[in-house]
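Rest of the complex left out; these chains stay put.
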Amino acid sequence: MIDALGGYGVATVHEAQDRAGLLAAYMRPIYPGAAISGSAITVLVPPGDNWMVHVAVEVCRPGDVLVVAPSSPSSNGYFGDLLATSLKARGVRGLIMDAGVRDVATLTEMKFPVWSKAIWAQGTVKASLGSVNVPIICAGLRIEPGDVIVADDDGVVAVPRASAVKVAEAAEKRVANEEEKRKRLAAGELGLDIYDMRDKLKKLGLEYR
Amino acid sequence: MIDALGGYGVATVHEAQDRAGLLAAYMRPIYPGAAISGSAITVLVPPGDNWMVHVAVEVCRPGDVLVVAPSSPSSNGYFGDLLATSLKARGVRGLIMDAGVRDVATLTEMKFPVWSKAIWAQGTVKASLGSVNVPIICAGLRIEPGDVIVADDDGVVAVPRASAVKVAEAAEKRVANEEEKRKRLAAGELGLDIYDMRDKLKKLGLEYR
Amino acid sequence: MIDALGGYGVATVHEAQDRAGLLAAYMRPIYPGAAISGSAITVLVPPGDNWMVHVAVEVCRPGDVLVVAPSSPSSNGYFGDLLATSLKARGVRGLIMDAGVRDVATLTEMKFPVWSKAIWAQGTVKASLGSVNVPIICAGLRIEPGDVIVADDDGVVAVPRASAVKVAEAAEKRVANEEEKRKRLAAGELGLDIYDMRDKLKKLGLEYR
């Protein structure tokens, strides 16, 4: 199910979920072309303190995606190549970080995908506690542990576990439906005709001059 | 004429136009290396509503560039691979979007170039009208239908149709002029000497210590 | 010494310097994969006026890095391929610009690396004086002439000349130390154990449920 959702991509899953579940537009991949899906391990961290990320590694299992958000806004580099090495060893598929990351040249070489708010080397301390696997607000979205995360070049979307099957079915229909439209559009047909928009536009008062 | 302006590139055309006509710095290409020029089809859209983009497709002809601006700021993903397929079928050279776009992995594969304010999957509705081929303010610049659009890795510049010939001539001179300077600079000559700046700087009070 | 610091990279040098010396997170490379180090030539420029950059070229020597900051915030394109040609001819390794740059397609082809606040074609004038080789504030950091600049995909860090040896030694130790940890993490050991964190976390009150 998680892999299926990943296959549809962020835009399709977001639409299949009634246009809900997207993280904010500032969450960008550190290199182009990455596309993952997985089950969310959530981490709430203090600003400028990455200790709980180390704690969270222990609960990660193959197929998970680590999702980290600070309790107040931060662009510090919470995550680098050593943590990535550790996560990769545990089968984690990627990181969603509502803050900064660093060592991005090495992360790119390792092909460990990260979506983050910033790329910045600013270090963190290990002084205060946070929480692992609690509901968090990450880049404007509430994410619960176990939510399905899908991330690609378009950004990041989360799907509650309970609705994953329904969303995947809606996504499947959408994709099937789009394939035929793509062919007709490529052949030069207009969306105005394919989607039968002319009448509705006229009723709303659209004028051609 | 449009192709000639495209050949000079954004920075040169902007200078040739007395440093006018640039869109805001936040307009960035979705992939590096794209460079286009074309005639503007303009679209004014409501925030979060892409219906008028579908309407605009019908008036596009080969060599056009679609230029879209919302009536109030938005980062929604107004445009994706289906619309790109349709525009490509009509010979449109690219999109300038003062808002968000999505399906950027597919757009990159298709080599359909887009300059936008954001990359974001957030969907739009089709509920309200806007306008096609009226003057719009796009990323801080007024653009009229038929303006020549030039876009590359440096951003986006617009040239009013009436002054396109004059600007192209000024750009041509500028390029010719730069070629010789580039050689002298590469050989180690200083701009201070090539541009004859030392006297002017001295008069303004520049001191060497 | 400068080359050694460059070899460690931005994140390591920043940590070796007690987490100081980073420029703001908005300073980004114009293309991925660039990594340089060098001695700072500093330039203070008026907003929208790049005259002093031309003046600064004359004092640049092989191995230098040009560091430019405006006296009030600007995103104008202070720098393009002609200035890069001139700097390259003098052996300059790269540019740090707390403003905009342009001609980035050509700069990328030339492999002349730039870290900047913006990419924008907006031209500048040559009307007012500034200063060369004075202390400047660049992207939130004070930089003195002769500071060692290290820049890569993680951003930009500066090291005062007087502490360069000490920082390089600390960086060397850090790298040696990390190598062994990387192997243990790759083998599946947990940071919680390698860094001996469990006791400290327990004392602070961490609970497992």
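Letters A, B and C mark the chains as written, and numbering starts fresh at 1 in each.
In this text, a residue touches a chain if its C-beta (ideal position, glycine included) is under 8 Å from a C-beta of that chain, and two chains touch if they have at least 3 such contacts.
Values in this document were obtained by computation on a predicted structure and should not be read as measured data.
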Subunit number of the complete homomer, 3 shown here: 6
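Please note the rule applied: only the chains that are shown with their structure count from here on.
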Fitting subunit A to subunit B on CA atoms, where both chains share a sequence, rotation angle to nearest 5 degrees: 120
Centre-of-Cα separation between subunit C and subunit B, whole angstrom: 29
Touching two or more other chains - residue numbers and ranges from subunit A: none
Residues on subunit A engaged by subunit B in the complex (per definition of touch): 9-11, 14-15, 19, 22, 25, 28, 32-33, 35, 152-155, 157, 178, 181-182, 185-188, 190-192, 195, 197, 201, 204-206
Residues on subunit C engaged by subunit B in the complex (per definition of touch): 31, 51, 54-55, 57-58, 75, 77, 80-83, 85-86, 88-90, 100, 102-105, 108, 118-123, 126, 128-129
